[in-house]
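A single protein chain has been omitted; all remaining protein chains appear in their positions.
Naming follows writing order (A, B, C and D), and every chain is counted from residue 1.
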Amino acid sequence: MKIRDILSPFTVWKNLFRDPVTINDPVRERPGAPRYRGFHKNDVKKCIGCGTCETICQNGAIDMVPVDGIAAKEGDSGLRPRIDYGRCCWCALCVDVCMTKSLTMSNDYQWIDRDPDAFRFTPGVDKKKWDDAELGYTRPDAHRLTPEERIHMQELGPETRIGSFIEIVKGYSVDEARKEADRCVSCGLCVATCPAHMAIPDYIAAIRDGDYERGLKLLYDTNPLPEVCGRVCTHKCESVCAVKHEGDPIAIRWLKRHIADQVPLDKYRAIVGAAEPATGKKVAVVGAGPAGLSAAYYLARMGHAVEIFEALPAAGGMMRYGIPEYRLPYPDLDKDIAFVKELGVKITLNTRVGKDVTLDDLRKKFDALFISTGLHLGRSTKVPGADHPKVFQSIDLLRRVTLGEDIYCPEQAIVIGGGNVAMDIARTLARIQTKKYGKVGVTLLCLETEDIMPADREEIVESREEGVVLRPGYGPTRIDTDGDRVTGTRFVRCLSVFDENGRFAPRFDQSDEIAISGAMVVESIGQGMDLSYLPDDLQKQIVFERGRPKVDRHFRTSLPWLYAGGDIVQGPDVIHGIANGHAAAVGIDIYLRGKMEQ
Amino acid sequence: MRELYEQLKRLFPLGEYTEQRRDLAFVTVPKDHLRPLLIHLRDREGFTHLVLLTAVDWIEEGRFQLTYLMNDRAGKRDLGLRVLIPRDGAAMEGIHDLWPTAATYQRELREMFGIDFPGSPRVNGEFILEGWTGMPPYRRDFDTKKFSEENFNHRPGRATKDPAKHMKDKLYPDEA
Amino acid sequence: MQFDWMKIPYALLTLFIVINFGYLLNSFIAKIAARVGRRRGIPIWQTYIDVAKNYGLRTSITHGVMFYLGPVFRLSGGVGLLLFVPSIYGSSMFSNLSFAGDLILALYFVFFGTLGMALGAAESGHPYSAIGITRGLSQVTAAELPFALAIFSVALQYQTLSVTDIVAAQQGGILHWTLFTNPLAVVAAMLSFLGSMMRPPFDVVLAPQEIPIGPPTEYHSSYLALMQTNRAIFPIAKIVIYMNLFFGGATDWPTFFLKVFLIYMWSVFVGVSFPRFRVDQSIRWFLIWAVPIGVLSIVLV
Amino acid sequence: MALYEPDRSQYPAKKPDGTLDIDLTSGKYLKLWQGPQHPGITGNMSLELTVCGDEVVDCQTHVGYLHRGFEKLMERRTYIQCFPIVCRICVPEPDFNEYCYAAAVEELSGITAPRRADWIRTLILEMGRINSYMMYLGGQAGSLGMGVIGQWTTYVRDLMLDRFEELTGARIYHMFILPGGVRDGLPEGFEKRMEETLREIESTMKDVHEAMFCNAVFKKRAVGLGYIDPALIEPYGVTGPTARAAGVAKDVRKDFPYLVYPELDFEPVTGKDSDAFTRADVRRRDVLLSIDLLRQILAKMPHDGPLMAKIPNVLHWKVPRGETYIRAECSRGEYGYYIVADGSGYPRRVNVRGPSYTHAVALLERLIINVNIADVAGLMVSLHTYPPEIER
Partner (left out) sequence: MKDELKKRLVKGPDGVEFEVDPLRDYYCDARPQVEPPAISKIVEDFFNWARAESLWILGFATGCGAIEMRPLMTPRFDAYRFGVQWRPTPRQSNLFIISGYLSTKTLKRVIRSYEQMQSPKYVMGLGSCTINGGMYWDSYNTIKRLDDYLPVDVYVAGCMPRPEALLAGFEELKRIIREGKGEGANKYAAEFDRYKANQKKVIHDWDMPDYNW
């Protein structure tokens, strides 16, 4: 034993005269560190209620609950996370994964209660003492648990695509699609926003799994035109996608197209299933546009005999005759229509109801009628000179292009209108000009400024790339004509399009006038419907509302056997038409089955 | 690792070989050859350290995979031996006489997977669980969530809504 | 000699002062030990609250008569020890019943409490109590041996067994203390003192880690409070003996407080710095280090 | 190698069937339970001791008081959902779970964590090691009756926890190392505060050395206690400081270098005597080594660069079929994760190999024979076992 071993331990006593290191009031003097993962905060205004936090929580600590004063709206489910502190483990995965960065953590960590049921609260809604805490954990900028960059879609360059009507967008490869599908957080905010309520997260999951058959089946549950929708849908779903708060939204439309592209037509029947046994009831559909095809498809599946009457030489309606081929190639459209036909739907072409066959005939031969004749009448600006023969309606021109007619197309053309149809005609003209003259000479003007232009963003970008000159924010005053020639159009600056009530009431600054020269003017400011095929007595019986037939939730008009849908009810939009057709089919089915039971 | 495998293959009928890393490989071994192989590895090849012994339940194939992970510190390498045994009446020869510490692993496997190691010390006694009467919990067909819900009270008052469904109900009330 | 009945209230007053001093001293010592651990430590009145709390508990269970009597024995050991030695030398008020007591009685009381405790704790039936008791008894025996030797040496030195006489002999300057007149006996006694204060390195009897916590394992509520009271009295009483025998006694309360505190600190000083011995080790330690010194002190006297 | 039998030369005798001849009714033996409610037990486990007099003649360790079924729970959690729960497996030193799990998932998914993340991971692991040793030193001194050491070491551990808190955002369960990288970089001024903490720890270690290691009574108690024959190391799967104290320089950091250890300059600490005192001393020197390593890490660490690799969307992260084993050197020895993936979004099987598993059951039961009851706690602590990692 060393003497040191006996003496050395007494060194502990040197602490007797050192200050104790005890914290005076630990309860109040010790705020959490700036990064401390304390109790949750939620910026309920920023939160969109996507429920991703609930999905990732391994403790099942988060419930999505409705909250007073927060209504569901597009892009916001109206739900807010309620956290159970009887479950939470403060891992902050919910904060990391939060799409809007609304969910954060304070550096507060003291919550004592006698009542075990008190530890459940909705951050941001139930007021807590840490709501205003400045410090605490927020997701570091570089820290992402979900990839934010959209997988780039291969596209034709402007130089290549301007020379032809070949489809611009190439579509994803399987690998790319899987990567893009991987970005989805499966929140489902898109489902309600999609007019057809497609099961978007589910079919995206099918892509991730590489299970295209399941994907296709999911598509056909709500949408019989996936190839079409996968290309030209207005994809409102993408505008509400939760992922957009972090970066680009999921390319839902392209993923849908990817599924349909992956499955050959001959497998469709095996995957989607055949029609149910025939009911013996017959339904006539007027117009082979999206609504008509959709209604016919679902009716046929339900076992009813369906015949579609189409005035034009091919089915597809506006999808064929309105949308240019570079956006929607005809073979893809034909693929969708082919499967509708395969289910037993009869399509009678070149038959205009009201002319080739009367509505009354149809009524006698069929048990129910669905009309979806679309908006095929162009609307005119009615400015001086608008009645000139070199002033065209975009819808007419597009139809004639599809029909293969050689349309008038000078070196300089003016397009009036800011919607997608205006873009379509402008870009169609640009292509024809390129073929004819080797250069583009299209100027597009519209009332709206660029930020509120109704056209899709990528349409605007792409048309610019293709050389179309865009002059948003102008309204036409006069079309200058010189005999059978149009020389140009005068425009004034539009100050505002809508009044304070949101009604269309443009105001102009007459002093700011410009003149655009061009040998052709195309008006593309909207379309109207032509319901002249309805006999007068029916026209009287049908109730109209704001110029459109009034329908109930099954798209039944005031006549029990007459259903209407598509653009004539809902305004121009493919996906709405499809949804209408589906809903009407359900309604007609109920109606017919009711009749059968009688 | 590959050379070791080739070399062992001449002595023992080995199955599938997977090289996970430069210093880690897994080899499937027939049940009866495990013991001589372990002794060979321990005494000849320097794999003196039994890192772990555990099981994987491949319920779809009706088999348990026993993994004996051996470590050779001097040679800086690991070799995992996979032994596949049938799930029904699963039993295996113990190695507690080679590595006394293996007895602990075997007790756990007996309790958690129901794999018997006849003769292993205290193998039939309770190890981790107490008063457990049901299926061994680590088997794949044991559903812990269901068990937890049936056995324990959870605090009531929890309810969640699916955002997609809630939105549909709210935005399109008449479509229901 | 006629018994002076006034001695009894005076003795009770002494007891009162000593109890309070004991409580405060225990807290204060705990605070000092806490300082070594860089803490602040308990409030000075904490021991009072603890005792009040323990008296205030609603339930208490018993394991038999001896279980109940154990703490009582222990307490009476402490009180008895205190009462039969003079607290303040020369004060008629605080000399207690020392006229009646001598060293043998004191030694008896030192052991009496321990034995009572042992019987009571054994009755509780807890195996840890039993282990604690075997450890305790063997260690106390070993630890008391040098003390007994030292007392023997002191008694030889002063040719009396009366504590009062021994104190009286030490008056008149610091150099008259036994500390200087018989240093070996003091050393032996102080080593023994370490063993009896239940502080490391000789606290394996109560060690929470080695066994939780020995004899008092089953003691609770008012039994425990009784023992806590004893823990305030007994060490002081014992220190009073040491003070009287070796450090010249005390002639007034301040001196008393100071001397008791310093003697107490000796055990704390060692206790904080060392871990604890196992019982066999501590017995061996006493036999090897303390007992020879005690024997030597007797031989030298 | 022969089978190792504990020395039972005196008692009890063995029955013909190999079991011990212990007749509790004879009055010669006493069954004594230490734990689960017992301050001398590390954590929540218990020892069923059969004693004869003051000596232990037989011991069975009972674990499972902390069993939560992690390995089962992980089978029904996605790969990212497992990340917050793994750290709970070993409460006093959670980071090794995070690292081993993250590394295993990365390896199976073919992801490489960024270099800077590796540095931060190493930093955290070494910080955790110091923390764990601080717990140990306090416990070892406390189990032999010297409370003051625990006071000091817990205080400096608290300082280290402050560093953890500002770096990771939590005190105990850091949940910072996730598959793919780490959550965030070092906060502003971290190096400076870390250096202050390290200095405080160094000075405390000096005090501890004076008070605990140069202490006659401590030596009396600890020297020779729980001697492990070096020949027992392999059969009992002993790793870490416990093995190093027996002179076997087992250290995963050197033997199977991971993270940035190849770039750090160090030698494993070893001892010779293989008893409780040597083990304590090896761990004390390991703290000093860790302090040195931390200084090296802070000096060499890159300060920019990505912290996370590109990982798939965690909500549906699928890991291809395969199995792997990742090991790391924790304060108690080799810590490892064996993960089997079956190609789905959930692990097929996760097996956590904690060093306590071998140390606290088979080894402890072997060493405890013929030990005095009073030494049981000291012996148990000297193996430095943490019950939660045994039963998971």
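Here, a contact is a pair of C-beta atoms (placed from the backbone, for glycine too) under 8 Å apart; a residue touches a chain by one contact, two chains touch by 3 or more.
Everything quoted here is computed from the prediction, not taken from an experiment.
Student: Please provide the labels of all shown chains that the missing chain touches.
Tutor: Counting the whole assembly, the omitted chain is in touch with A, B, C, D.
Student: Pick from D:Y155, D:Y325 or D:Y338: which residue touches the chain that isn't shown?
Tutor: Touches the omitted chain: D:Y155.
Student: Can you list, in ascending order, the subunit D residues touching the missing chain?
Tutor: Counting only subunit D, the missing chain is touched by 24-25, 27, 31, 36-39, 43-44, 64-69, 72-73, 76, 84-85, 88, 91-92, 135, 138, 150-152, 154-155, 157-158, 161, 171-173, 388.
Student: In the full complex, which bits of subunit A touch the chain not displayed? Write them out.
Tutor: Residues 20-23, 26-27, 30, 39, 58-61, 84-90, 109-116, 119 of subunit A touch the chain that is not shown.
Student: Spell out the interface residues on subunit C facing the chain that's missing from view.
Tutor: Residue positions of subunit C that touch the missing chain: 30, 34, 37-43, 46, 49-50, 52-53, 56-61, 63, 125-126, 208, 212-213, 216-221, 224.
Keep in mind that, in the parts below, only the chains that are shown with their structure count from here on.
Student: Which chain has its C-alpha centroid farthest away from the centroid of subunit C?
Tutor: Taking each chain's C-alpha mean as its centre, the farthest from subunit C is A.
Student: State, to the nearest whole Å, the distance from the C-alpha centre of subunit A to the C-alpha centre of subunit D.
Tutor: 55
Student: Per the centroid of Cα atoms for each chain, what is the distance between subunit B and subunit C, given in Å?
Tutor: 60
Student: What parts of subunit A, by residue number, touch at least two of the other chains?
Tutor: Where subunit A meets two or more other chains at a single residue, that happens at 9, 12, 21.
Student: Taking each residue of subunit C in turn, which ones touch at least two of the other chains?
Tutor: Counting only residues that touch two or more other chains, subunit C contributes 36-39, 272-274.
Student: Per the touch rule above, enumerate the chain pairs that touch, sorted by label.
Tutor: In this structure, the chains touch in these pairs: A-B, A-C, A-D, B-D, C-D.
Student: Write out the stretch or stretches of subunit A touching subunit D in their complex.
Tutor: Per the touch definition, subunit A meets subunit D at residues 1-2, 4-6, 8-9, 11-12, 21, 32-37, 52, 55-56, 58, 89-93, 96-97, 137, 140, 142-147, 182-186, 205, 208.
Student: Report the residues of subunit D in contact with subunit A in the complex, numbered from low to high.
Tutor: So the residues of subunit D in touch with subunit A come to 77-78, 80-85, 88, 148, 155, 162, 165-170, 173, 175, 183-185, 187, 207, 210-212, 214-219, 306-308, 310-316.
Student: So in the complex, which bits of subunit D are touching subunit B?
Tutor: Per the stated touch rule, the residues are 1, 3-4, 60, 63-64, 67, 69, 71-73, 75-76, 107, 234-237, 239, 250, 255-256, 322-325, 327, 334, 336, 338, 340, 348-349, 351, 353, 357-358, 361-363, 366, 391.
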